[in-house]
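The complex appears here without one of its protein chains, the remainder shown in place.
The letters A and B name the chains in turn, as written, and every chain counts its residues from 1.
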């Protein structure tokens, strides 16, 4: 993937952010050893792109093939391992980083799907999957109902970003500037969602079944 | 996949049924927002076919590429979102729809695996996977031990239907009529299983580990 340097830099920032954030979220839920923290951090950072690449048949997956992505994701997870004790101090920063990853990945994910010849609807879904897939895999691995399924305003900005990207490609205005602008919009929507606790309509509350 | 119209109609009915049923089952277990209901409904409806297509290397997966399947699956999930409050009224209907989906998917799944050159044993397994894979993915996502693993008479009709399909292809009598007959047999076995609470032999009961 010979991306423009700016997009590559953003993509790597997103990867680092997801590696860090993914590992921290995991550590908050389960006691993990170093291998577990690395595994979950890398799964969060690379999982969305890997799922997308499996679905478009681009194997081996790009981020898995590229040792730089592996290293950056592992670096994020390692930082998480060492700061996990004092993690409460960093909550805000982590949310920012995570929103940055979300913003970049939905744009690059959707545009890659189009490059591989998928239709616009599929490209929107794959863009969102690239952004939320890694965190979902992590949540499943640590026995947590994936955030994205419940009431967090998380999938919506990713879907919006992917849709804007598809639109831009169709209008033949897609490029580094538009990609950055789109990512900025996604970032803003996500942070507004966090700030004002926006929610998507939910099904009425039921009492938890005993199963 | 240029299927005969009748099989296509059945396949889409199965997809709608699984989208509806998958979303309803999810809503019964966890509180979900609209995005979550759509995700889980589509995952249930399309997941089995996507897993099969990954394993046979037919990427991008057929049902994912085809926007009609995406739309029908999403439609089923949307209906589920709006009727979820009064869902108890529809339990019987949902079981019927679900059995229809199971019946169609094991037949079309097994026959596609044979078309892609897999052996008979693999085709039987892939037929069953097509039928039960989506529901299994959904169950894992909502932290429920997949039904198919415990004591429901659910995988058996799918395995029987897939085996009959492989047999029919081998005997060179496979066609729309035979496919429909096979699906009818699977449907009948499944409904008998529900009616008479049939079970596969289980391991002896143990007390739940506290973990």
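Simple rule for what comes next: a contact is a pair of C-beta atoms (placed from the backbone, for glycine too) under 8 Å apart; a residue touches a chain by one contact, two chains touch by 3 or more.
None of these values were measured; they are calculated from a predicted model.
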Touching the absent chain in the whole complex: find that residue among A:8, A:59, A:79 or A:167. A:59
With respect to the chain omitted from the figure, which of A:18, A:81 or A:174 is a touching residue? A:81
It is residues of chain B that touch the chain not shown, namely 54-57, 59, 116, 118-119, 121-122, 125, 136, 140, 143-146, 148-151, 155-156, 159, 199-206, 209, 211
What is the set of chain A residues that contact the non-displayed chain in the whole complex? 27-37, 39-40, 50, 54, 59-61, 64-65, 67, 70, 81, 84-85, 140-144
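Criterion: only the chains that are shown with their structure count from here on.
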Could you grab the centroid distance between chain A and chain B? Build each centroid from C-alpha atoms only and quote it in angstrom. 29
